[in-house]
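Following: one structure in structure tokens, then a few remarks.
With one protein chain removed, the remaining protein chains of the complex are shown where they sit.
When the chains are written out, they are named A and B in that same order, and each has its own residue count from 1.
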Amino acid sequence: MQKQRIDFGSFAIPLLSVAVALFFGGILVYIQNINPITAYTALFTTAFGSWDGIATTLAKATPLILSGLAVAIGLRAGLFNIGAQGQLISGALASAWAGYALDLPTLIHIPVAILFGAFFGALVGFIAGALKAYRGVHEVITTIMLNSIVIALADFLASRPFKEPDQPLTRTPEIQESARIPDFLGLPFGFFIAVAIAYGMWWFLGNTTSGFRIETVGKNKNAAWYAGMPVKLTVVMAMVAGGAIAGIAGAIETQSIVGRFEPAFNAGLGFDGITVALLARANPLGVIPAAILIGGMRASGSTMQFEAGVAPELVDLLLAMILFFVTAPLLARLLRKKESGVSLTSGWGN
Amino acid sequence: MASLLEIKDVTKTFGAVVANDRISLEVKPGEIVALLGENGAGKSTLVKAVFGLVRPDSGEIKVKGEALEFGDTAGAIRRGVGMVHQHFQLVPVMSVTENIILGDEPRRAGFISMKKAREEVLALVEKYGLEVDPDAIVEDLPVGTAQRVEILKALRKDVDLLILDEPTAVLTPQETDELLQVLRNLAAKGVGILFITHKLREVIAVADRIVVLRGGKLAGVTTPKESDESDLAQMMVGRAVVLQVDKGEAKPSTVALEVNDLRVLDDRKLEAVKGISFQVHSGEILGIAGVEGNGQRELVEAICAMRSRVSGEVIVTGKPLANMRPKQAHLAGVSHIPEDREKDGLVSSYSIADNLVLNRFDQAPYARGWIRDLDAVDENGAALVKTFDIRTPSHRNPASSLSGGNRQKVVVARELSQNLPVVVAAQPTRGVDVGSIEFIHQQLINARDNGAAVLLVSAELDEVLSLADRVAVISGGKIVATVDAEGADRNYIGRLMAGLKE
Partner (left out) sequence: MGQLMRVTTSKVVALLSVAVFAYFYAQNDLVTTSVVYSAIPLALPLALAAMVGVLCERTGIVNIGIEGTMLVSAFTAFFVAAIFEDTVTGLIAGVLTGVVVGLLLAVMSVTWKMDQIIAGVIINILAAGLTSFLYRQGYSIPTTLPQFDITWLAGIPVLGPILNFHGPITYFGIFFIFALWFALYKTPWGLRSRSVGEHPSSADTAGVSVTKLRYLNVTIGGAVGGLAGSYLALEWVGIFERGFTAGKGFTALAIMIFGRWNPLGAFAAAIFFGLAQAVTNQLMIDEVINIPQQFINMLPYVLTIVVLAFAAGKVRPPAAEGQPYEKEKV
């Protein structure tokens, strides 16, 4: 039976990139007179060394899986969706609102709130997708602009109409119990949702006609048009799907961890999504281990400071370096591999 | 007499392909040497090595006795080598003058002096008799004029050796004759000319010596006195070539494709198709002959609903086609072998099997509703690879692993295996090796005999004359004549293609 196959051969570069980044990060740490081994040990044992640690890691990995998927599906269609951040925030705010403003029994409230998140994330994605498909505006700029617009808008909404009354902070009221996503065997349920979506996307891209359209448009727009595919619509669909998934990420984050919408709650989750997606070579299944790795690093950042004295921003730097090594053809040359990696549209045209 | 150009044992490999295998050749001043060979024989690679665009792996290239450093274009230019490229090396948005002076701009106090530049261009026009407007923007020029700019650019420096790479590919027969005369004039002045072509007629007409390449190796050196066209063809291919296709009589029946007063714009929003009408019957091949750039591409794209019609109709088996809906055109029964297979026809990173169902991936049996049936795709891939003799270890390999001819076979296989009532084939054997050409020609005849209406659009007049039952000539966006292929007068058609009235 002709099945979709998982290609294990392409793991070398991502793994090597992580290793090399850790090495250079270690040097930076060493310059500050701190033992890198202590720092890294603190980092990894906190993340993976205890049940509690694993639970925290998986909780952090959940939005990363989803925002990684949001970027990945864009990449598959030849788009660079940098807007996962903004899409995630809209989803978070929308689900927070649905969480506190609606009165529904638990079994309905949870999915409804998640759907609110998906819808508003999709809306933001739609704007970027439509501008690209029908006006030819490059999605890199629009998504970055939309990120800032959404952040400002969300800040406004959380400080005025949606503000929690009788207190000075910019935030929404807490969501009701019926909207909270519970843990499952001590582990965050949202994680399993995210994994399910990842598998879903992998299967979707390989086995459905819509998935084939997305892949073809990403690889050769002209051939896709020749083959009768609706290219513009497909571009919009990919951005809408990405936006929806990022919106779900925001919703799950709100409903399982934060419990409300606070503006500063998730700085950088969307951008880590880019690193996750590129580390995973835009493969939906690869997103899972990539997100767990990065989630683990994020989760233990503060412990690393506490135990080894290294600023948690080291993680920012490590991630930036991982991204660099994954995409620069240095390691590929070293391994003498032919790069048939993710190719993106270049330039402002088309 | 001392040699102008000496190529000794030059070898160049691209990956697994040996493009040039220890080639040696010589050009003396005042000599016209034709470099002949079919597509992929290594001619372009060789001359690009002389001009520094390609670095040979080994060997020596000497111009006027001095060895040339590989990859040094500026150096080649300095030594008096000029090159007219197959794909014009002109900047489309800049003017003729700017293009000609690029790289060696006349200056005044550090800034470019456009005044001096224009004077230079006008002087060149005067000297060589090649008319161009110095201020015209290159992308607005017709192809023949653009080539004149390309030639002037090469001749601007005092060239001793002029290399031309397939210069007549985009010229009408008349423009070709003019160009050949320009070359004779230059040779008479002492310029050495190395001129690549695969058109036997031109070679016999103008060359002093003929060097034939085959499969990267030197197949022979001869002169027009010693060899005629079929001798040359044999040297090019290594076996007796059947220059005519074996075909039976056509049995045309009802009209399957009708085009009425079609008007189509090109990418620059200018009218490229200016009111074309014709009919193609089931069981016949209508060949449209024309030099590229006369509206064929826009015509084909409009018929296949890939480009918008400004006005006019396309009717397939009696039903009018919607505008700009390639999918519906396909469903209505139009299969299309596109002119540019890499851009439109194939996704090189996809498997051969996926490419073979590229435009019916969502139809039964390759999909049930939303879900693809990957087994069916696989089986179809295996079957078609066999039937169409596509040379590959596996139908699951990516299309990028195939040679040009085999890639074209994938496209042909995909389209013809669908047995649709209308087949539109645009430049179907461009960039394809002779063996595959024969195969593809036969497949088109088979399609015709199975009742398809075949519209063949080709810039190769010989191809049209041998395959088609009726021949239409396109020039300047219009069909200027339609004749039966049998007994057609080649010269008459050539004149029509050039835009002359008869």
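The definition used in the following text is that a contact is a pair of C-beta atoms (placed from the backbone, for glycine too) under 8 Å apart; a residue touches a chain by one contact, two chains touch by 3 or more.
Predicted model only: the values in this text are computed from it and were never measured.
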item: Residue of A:A55, A:A101, A:L123 or A:I149 touching the missing chain in the full complex; value: A:I149
item: Absent-chain contact - pick from A:L66, A:A92 or A:V140; value: A:V140
item: Given B:L4, B:L90, B:V132 or B:V464, the one touching the chain that is not displayed; value: B:L90
item: Contact partner of the left-out chain, one of B:R107, B:K319 or B:R490; value: B:R107
item: Contact set of chain A toward the excluded chain (per top definition); value: 28, 80, 82, 131, 135-138, 140-142, 144-146, 148-149, 152-153, 155-156, 159-160, 271, 274-275, 278, 311, 313-314, 316-317, 319-321, 323-324, 327-330, 342-349
item: Chain B residues that touch the omitted chain in the full complex; value: 14, 48, 51, 53-54, 71, 73-74, 77, 83, 85, 87, 89-94, 98-99, 101-105, 107, 110-112, 153
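The rule we apply is simple: only the chains that are shown with their structure count from here on.
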item: Where chain A and chain B are represented by their mean Cα positions, the distance between them in whole Å; value: 47
item: Contacting residues of chain B [partner chain A, same complex]; value: 306, 326-328, 330, 336, 338, 343-350, 358-359, 361-362, 367, 370-372, 374-375, 377-378
item: Residues of chain A that touch chain B when the two form their complex; value: 1-4, 207-210, 212, 216, 219-220, 222-223, 225-230, 340
